[in-house]
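What follows is one structure encoded as structure tokens, with my remarks underneath.
Only a single protein chain was left out; the remaining protein chains are all shown in position.
Take a look at chain A:
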Amino acid sequence: MIPLGWYLTLSATLFTIGLVGFIIRKDLIVMLMCLEIMFNAVNIAFASFSYYNASLTGQVFVLFTIAVAASEAAIGLAIVLALVRNTGINHSDEITQLRN
């Protein structure tokens, strides 16, 4: 049987990769994709806690997380679309409307 620590290590690794990608990428859509990677890492941790504690609460929380992630993707992509259409900016380091 696979120990719980392996699943948690997998979750921590994926979360770290998503975090690093969110910090170092310039493109706004790829930053939203890295958010999806982080949500999936947390979902793996919830599901493994649900399995190793013999409780269904973790699966219910994964459902909540998936719904929040879906609404976050819709709102984030709407914001990026509005930004691109109104200013033509697609990269996070070009957003300088608040400077000076």
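The criterion applied here is as follows: a contact is a pair of C-beta atoms (placed from the backbone, for glycine too) under 8 Å apart; a residue touches a chain by one contact, two chains touch by 3 or more; residues count from 1.
FYI, contacts and distances are computed from a predicted model.
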Open item on the list: Given that one chain of this complex has been left out, which of "NADH-quinone oxidoreductase subunit J", "AtuA-like ferredoxin-fold domain-containing protein", "Carbohydrate ABC transporter permease" or "Phosphoenolpyruvate synthase" is its protein name according to UniProt?
Closed with: "NADH-quinone oxidoreductase subunit J"
Task: Residues of chain A in contact with the chain not shown - done: 1-10, 12-21, 23-27, 29-30, 32-34, 36-37, 40, 43-44, 47-48, 50-57, 59-60, 62-64, 66-75, 77-82, 84-86, 90-93
